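Only one protein chain is missing; all other protein chains are in place.
Chain IDs A, B and C follow the sequence of writing; residue 1 opens each chain.
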Amino acid sequence: MILWILKINKSDNMNINTDIGIKLENPFMLASGILDENGYTMERILNNGASSAVTKSIGIDERKGFDPPVIYHDENYVINAIGLSNPGIGSFKDEIEIALRSGKPVIGSIFGKDAEEFSLLAKKMESYKVSAIELNLSCPHVNGYGLEVGSDPDLVSEIVSEVKSKVSIPVFSKLSPNTSDIIEEAKAADKSDALVLINTVKAMKIDIHARKPVLSNVYGGLSGRSIKPVGVRYVYEIKKELNKKIIGVGGIENIDDAIEYIMAGASAVQIGSVIYKYGINIFNKLNNDLNEFFIKNDINDIKDIIGVAIK
Amino acid sequence: MILWILKINKSDNMNINTDIGIKLENPFMLASGILDENGYTMERILNNGASSAVTKSIGIDERKGFDPPVIYHDENYVINAIGLSNPGIGSFKDEIEIALRSGKPVIGSIFGKDAEEFSLLAKKMESYKVSAIELNLSCPHVNGYGLEVGSDPDLVSEIVSEVKSKVSIPVFSKLSPNTSDIIEEAKAADKSDALVLINTVKAMKIDIHARKPVLSNVYGGLSGRSIKPVGVRYVYEIKKELNKKIIGVGGIENIDDAIEYIMAGASAVQIGSVIYKYGINIFNKLNNDLNEFFIKNDINDIKDIIGVAIK
Amino acid sequence: MKYAYIIDNVQESENVNTIAFSSDDDIKPGQFIMAWVPGINEIPLSFSSINKIKKITVKIYGEASEHVAHLKRGDYLYYSGPYGKPFTIVPGKKLLIGAGTGIAPLIPIIDGNTYGIISGKSKKDIIFENHFKDRLKIVTDDGSCGMKGYVTTALKTVDLDKFDMLYVCGPEIMLKSVFDYIKNINVNAQFSLERSMKCGIGLCDSCSINGYQVCTDGPVFSVDQLKNMDEFGRTKLQYSGKRVYF
Partner (left out) sequence: MKYAYIIDNVQESENVNTIAFSSDDDIKPGQFIMAWVPGINEIPLSFSSINKIKKITVKIYGEASEHVAHLKRGDYLYYSGPYGKPFTIVPGKKLLIGAGTGIAPLIPIIDGNTYGIISGKSKKDIIFENHFKDRLKIVTDDGSCGMKGYVTTALKTVDLDKFDMLYVCGPEIMLKSVFDYIKNINVNAQFSLERSMKCGIGLCDSCSINGYQVCTDGPVFSVDQLKNMDEFGRTKLQYSGKRVYF
């Protein structure tokens, strides 16, 4: 009986708040591009357990994106080539306003072709009252065939510096795993307040009966369960080498996956593709399961396990 | 009744032989590093449906490799950090001799730190009567922190040229997906007779109860089902851009996976990790299932479907 | 991706065809598939028959629907799914209300106690009328078939009290007019919504209405759910995600 009371008290004292430059009431954030193009959808997810939402990556102009199929999935992964569809920064103010009715922080994800575009977008986002900016550096590099902005360290460092000098809210850089040297990329983004790891891995699906690539764009980005070991590796390596604040993302399906990212060095995690399996209820479930994990394993504060696996 | 006879005849006329610079009686090869360090094991697998075996990557000296755990697996993937353990080229002659008793081609995989080492190893392998050389370019780059030989195009092109000038058997280059620009890497390896795509993807596993990385080396290479969409993508892209002969590898578990690689542009495929699920019997099963697929889909010759999905 | 061998194609009207194929999928009325037309597009389509032999009734709007509508015996239909929450089938007396091809996904609900209202612009839009025997009212804008008027014209002639459930399918404007007509009457109803869909699995946000995804939370919604959705009948999303007003 006394034991039971102690457990209850313990749960009350448990701290699952976390800090990524902004304070979050729990470590579970909605990842960019999944159910966050629309203010109502973000609002609903924020009212159902997510501590914050990163918006779909928004550019200067409205973009229709690629024709469907833009998403292929099986039980282990999702491959998407949405084609950066977005309503354009001009009409995104309304969506953020709606999302902010939840009372929770919204993080504005943006993409552009150069430092100027990124800065413009960041300033607009700031004026819409987002709590932080997330730079999507995986958009196509204008000068490099098939390359991403993120694989050009000079450009990355220019974009980050520029944006930092233009806004006063925290700036996160989201890095892509499609690079030979992620440490270099991370160093280039050093002025960011936190790094978001990882974006999708280049991939594709061919339908052998139709004998054709499924996605209209042929190539897409792999996400979901299959990429978790890749994401954990990048979080661990960069935390160990650079000791930056990190937000982990990639293939998180359950509390064990989230804890693995946190022990690798992530201060918070983003949840994306898994929503196709469990719906938005995954956020409430993760919160419950985190509490249970803390009690079972005698953990009082999430800070005590961030990066604990690093040796 | 007549139909049935036609089917039988058709199966007789069906051609599943393929050509990757050497002729193979079927497209299913044993991938390097999986059950091919030992002559007897290779012999057994070659007697059970594999058309050829690529040896474990062999270096100049005997290497014990990393301490266990060197392999972690779950139902979707394998992560390995064997640490290039191998008996050394000096004592590998016996193993190849034993494997060759099967009457099937053996391909010698080698790794080294520079063109000189690769050449020496290739010449030895040729003298042991292998049918081709496979260059494992994913070994650590001596001058680049955390980088692989394969991410240095100049070094790759030097190694390939040197080796080609020293041996008269076909030379394959095995490329790593851990690079920002695989097209550049493939171009650097242009003198190879075929490209082998892909090696493992950098990854890791943390055990959340022990709070430690599982592999003694911390980082490892991801293989198995999870990486198939990545492998297919590289095969497709490089076949489309460079029209080289390609051997596909990565996450092939069943005939549909193999056909997907072939339709993406692979003339043959290598089978590795899946052996932990189905044992070496997978080779006989793939052969049966390929025949069945050809009959069902009215395909007479594997040549008719190589790269057929490319648009 | 699944694939099915087409065994039949029947033209229902000028630009509406029904294709038939056999599949083991377990489909409930109101669920849909994403039909992939390689090289062209991928579109949501629901079922007009859900037995072992499945049927899909397609109206030609653009390239993708045209391609599907013209699939002939021996062709393959590529698709994924089934997706979505189906209609809840209640025992008792049911009224099916469909606008044009909107009647198609309601056909699998028909049992011995079902009545129907089919609305359309004119006679050529009316299909499946023979599935209802005499338990059917037809209403067309131009009066070329049945009553002249809109769906509400027909509703006014029906004693809705007698029905245990209304099942409604058609363009959102038509759904809204039915909804407005019944929202203050004590009658139960389920509406199947149509929004542009890019994924079908609740990830892309392109089909959303007031934070709900039509592809996974719907396409079928109840009166009570719709009462809380102020976007219903008012706004829709462009492919870019931009919200526009009807």
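As a convention for this text, contacts are C-beta pairs under 8 Å (C-beta built on N, C-alpha and C of every residue); 3 or more make two chains touch, one makes a residue touch a chain.
Since the model is a prediction, treat every value here as computed from it, not as a measurement.
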Visible contact partners (per top-of-document touch definition) of the missing chain: B
Contact with the hidden chain (one of B:E43, B:E134 or B:E185): B:E43
From B:E25, B:E62, B:E184 or B:E253, residue that would touch the chain that is not displayed: B:E62
Residues of subunit B (touch criterion as defined above) contacting the omitted chain: 34-38, 40-45, 56, 62-65, 67-73, 78, 80, 82, 85-88, 91, 94-95, 207, 209-210, 212, 214, 216, 272-273, 275-276, 279
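Operating definition for what follows: only the chains that are shown with their structure count from here on.
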Chain centre separation in whole Å, for subunit C relative to subunit A (CA means): 36
Chain centre separation in whole Å, for subunit B relative to subunit A (CA means): 34
Geometric centre distance via CA averages, subunit C-subunit B, whole Å: 50
Touching two or more other chains - residue numbers and ranges from subunit A: 209, 212
Touching two or more other chains - residue numbers and ranges from subunit C: 39
